[in-house]
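Missing here: one protein chain of the complex. Every other protein chain is in place.
Showing subunit A:
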Amino acid sequence: MIGISGVSKSYGQTVVIDDVSLTLPKGGLTSIIGPNGAGKSTLMSMIARLLPIDRGTVMVDGLDVALTAGDALAKRLSILRQDNHLAARLTVSDLVSFGRYPYSKGRLTDEDRGHIERALTYLGLDELKHRFLDELSGGQRQRAFVAMVLAQDTDYMLFDEPLNNLDIRHAVAMMKLLRDAAKDLGKTVVVVLHDINFASCYSDHIVVMRRGRLFRQGVPEEIIREEILIETYETDFKVRDMDGNRIATFY
């Protein structure tokens, strides 16, 4: 369980996260949606202790992320950020291997190698594993970063816009992969998504952020509704039922 209570963050005078309290249940896939600048990435970075929290606390399985030792937390919780740019020149398999760093500190065991191989295969990177990241396309690179987080094999996995740069086939595969990780492996997966229909079809739980605040949360049927989406995005929406899913159109 991730317990967020009374969390706030400001930059100078600007409050970007305003007193957010929220509980993300253990297991299952939670999507965070909301317009640009709503504070999704900021909140996620604070959950993963990448950004200091101004006020409030974040507890992961009863551990306060601000106080828990970094290396202990790295075996429970991992994050992929929205923008990933590496100055260092690494191959895909080097990068994914570093997902095992919290366990192996660089000396890989057979178990580590198993995780690395599986992560590479899940993301269809077997052919590319000896390529350097700066020699890949944007979508291939994104998959490599996701594979690294997968290899880290933590109970809690946070992904900030994991579908960035992915084509439709790979986006669908990615969402299935994340859902399976939640369902079959019992992981708690939290994703920031901009594609509302992916959120609608794949999530167990949806959190809507707006202007630094928690706006709504609930199961997809409660959230993917015209009036909520219109208010969230200030854009016209139509929501239809298709094959048991709620699909939003917005052209």
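As a convention for this text, contacts are C-beta pairs under 8 Å (C-beta built on N, C-alpha and C of every residue); 3 or more make two chains touch, one makes a residue touch a chain; residues count from 1.
The criterion applied here is as follows: contacts and distances are computed from a predicted model.
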item: Name of the absent chain as recorded in UniProt (options "Succinate dehydrogenase iron-sulfur subunit", "Isoquinoline 1-oxidoreductase beta subunit", "Cytochrome aa3 subunit 2" or "ABC transporter permease"); value: "ABC transporter permease"
item: Touching residue (missing chain; options A:L50, A:L63, A:L136 or A:I247); value: A:L50
item: Sole contact to the chain not displayed, among A:D94, A:D155 or A:E231; value: A:D94
item: Touching residue (missing chain; options A:G34, A:P102 or A:P162); value: A:P102
item: Contact residue for the chain not shown (choose from A:S78, A:Q140 or A:S200); value: A:S78
item: Missing-partner contacts on subunit A, residue numbers; value: 45, 48-50, 69-75, 78-79, 81, 86-91, 94, 98-99, 101-102, 105-106, 132, 152
